[in-house]
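Only one protein chain is missing; all other protein chains are in place.
A and B label the chains in the order they appear, each numbered from 1.
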Amino acid sequence: MTVLLEARNVTKIFGSSGLIKKKETFALEDLSLFITQNPSSITGVAGESGSGKTTLARLLLGFIAPTRGVVLYKGRDIQKMSRDEKLEFRREVQVVFQDPYEVYNPFYKVDHALITPLRKFHLAKSKTEAFNLIEGALEAIGLHPSETIGRYPHQLSGGQCQRIMVARALLLKPRVIIADEPVSMVDASLRATILKSLRKINKDFGISILYISHDLTTTYQISDNIIVLYQGFVVEAGDVELVIKNPQHPYTKLLVSSIPLPDPDKKWKQERTPIVDQSSIKENHGCKFEDRCPYAMSICRKNLPPLYQTDRYRAVRCFLYKDSPAIPGDAIGEVFVRKE
Amino acid sequence: MKDEVLRVINLRVYYHTSLGQLKAVDGVTFSINSGERFGLVGESGSGKSTLAFALMRLIKPPGYIEGGEVLLDGLDLVKISDDEIRNVRLAKIALVPQGAMNSLNPVVRIKDQIIDGMVDHVEDIPRNTLEKRVHDLLEKVGLKHEVSHKFPHELSGGMKQRVCLAIAISLNPKVIIADEPTSALDVVVQRQVMLTLDQMQKDLGVSVLLVGHDIGLMAQFVDRVGVMYAGKLVEVDSVKEALKEPLHPYTKLLITCPPSLDEKGEFKGIPGLPPLLLNPPSGCVFHPRCPQVMSRCCAEVPILNEISPGRFVACHLYNEVKI
Partner (left out) sequence: MNTFEKNWKGATAYFRNNPKLIAGVSIILALVLFWLIGSLIVSPARAQPISGLPDQPPSLKYLLGTDSNGRDLLAVIIVGTGLTLRIGFLAGAIGLGIAIALGFLSGYYGGFLDTIIRGVVDVLLTIPALAVLVVIAAMISGVITLNLMIIIVASLSWMLPTRTIRAQVLTMREKAYIPMAKISGMKNLEIIIKELIPNLLPYLAAGFVGATSAAVLATIGLEALGLGPQSLPTLGMTIFWAVSFSAMLRGMWWWWLPPVIIIAALFVGLFLLTAGLDEIANPKLRRVV
């Protein structure tokens, strides 16, 4: 098992210096996760707005530096890489963003987005070779080159644009693809094709995927393992079958029960959690979910619970499970299922 | 006919573009009863949002209402004058548009935004009566009285959306149209807002038209559902029957293709691409993507027929059965 991309005890604090008081936002606290190759994996990161999932993506891509902790690629700190190492990192870690249209420069045809990286990473020696590679990648995703090459982004549907981005990711033969809400801005009927493509490139090409989303259903369908984030902390992690089908953390339970099931006989119940608007800044040093938790105990306000390993393939950050063994934050990989 | 509060007959909304005429809504007919929750489900480009705006007569050029009737309380909203429709909006029929929370005026306090809507319709009401009404409304949507003094940026997304709901019910309209009210919200907040809408509807007995693309949300909230595709209404059913026994092939696909939590399976999508509204396919507009297409479908446009009480479908598969 080779560890490719790793976040080790990463904390990210955004500070805004007001005139009188410095307001700090803890976007992520002491988060660790890693993405492996051999075997390849699909890891899901689920969270709502304010959970820190966007910050996580930006940290893993090296757009921002962690306040504490380190992000490593193949063992090297990405903030300290040499030019060549950085170029290799850029090629091997690809991304699919949320907005299918905004990722394209509207001035150019979609070809531009595909040819540029081929050129910059010297993956093709001539224009013909480049187009051959592009056609191959498009067809592997199930797109017709004749319907996509030579068009402008606004001439294509959201689903097509997003699939071209997946094809682009495949084109560069990466080892890891970070998919940040890849289907949330795409129509329901087109989502399946994009998810199918992601699953296919994981299976056929051994590319590991980090799937970040607020939609638990698609995350469940595509991931092997899942990390649930709440206000910058990992609250539950492990085998996606366990975490989603039998959630243990009160927040995960709330998330799963809030999914609108297409069955009029299974309606939402009035939740037991009090409605607290999340805009109030919490100053407590304990569990961040305490003020909304129907199971909150006095210990929860003052102390932050550690991760308790409640199953072979699951860990929960909640004092309800304090009888299970506690594991350190960076041992979270232990609870991930590995395909062999 | 009895108990009907809104009746839409053959509504057509077209757009003039430099590339031709675009039929965004093409002959839609349905009705909503008093106290009923009706869902309009479809993907982007289906015309559902255009329809919502047309019901409020808020279509702007280059769009225009080409024809049809919208009957509410004895008035045809399509034909009445500009002054009359202004009186009808908010008082009889209210709209909570998509992203409504972003259209709250950032420099006006919540209390004043709610009052603004009301004073346009009722004159000479003393200020403190209005303020009491504001507090009542906020209570109805589950917000504390303090919210009335705040500015929009001090509230979270869910709270803002509930303020928009409060504005919509401020004059006790007969119908509330909610156009994707929760699409920008997280799933937990979405549930809170929808439960608020649920409670509110039960308390006031107002009819709700919920427009959206999430069939799960429809299942949780509405009584009946209409399925739109490329500007046409292809099926109208009770939501239970639509989910258990969908009639139209598009409805079937719409229900089966979204990923579910039941078990991990194959990802199913709807083959093909959404149609170009500038140049729609001949005959049945869904025929290029229909798994049960017949030769008749390429030539003849199917009409929305009631094939059993309360169940309407526009599909040649069911025309064969009749007569």
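What we mean here is this: contacts are C-beta pairs under 8 Å (C-beta built on N, C-alpha and C of every residue); 3 or more make two chains touch, one makes a residue touch a chain.
What you see is a predicted model; the values in this text were computed from it and never measured.
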item: Sole residue of A:E102, A:E129, A:E147 or A:D204 that reaches the chain not shown, by the stated touch rule; value: A:E102
item: Residue among B:H16, B:K79, B:H153 or B:K244 touching the omitted chain; value: B:H16
item: Touching residue (missing chain; options A:T116, A:N132, A:N246 or A:S298); value: A:T116
item: Positions on subunit A contacted by the hidden chain, ascending; value: 61, 63, 87, 90-91, 94-95, 97, 99, 102-108, 113, 116-117, 120-121
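Operating definition for what follows: only the chains that are shown with their structure count from here on.
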item: Centroid spacing, where centroids are CA-atom means, of subunit A and subunit B in whole angstrom; value: 33
item: Interface residues, subunit A side, partner subunit B - complex; value: 48-49, 157-160, 187-193, 195-196, 199, 214-218, 220-221, 244-245, 254-256, 258-264, 267-268, 270-271, 275, 277-279
item: Interfacial residue positions of subunit B with respect to subunit A in the complex; value: 43-44, 142, 154-159, 186-192, 194-195, 213-220, 239-240, 243, 253-255, 257-261, 264-270, 273-274
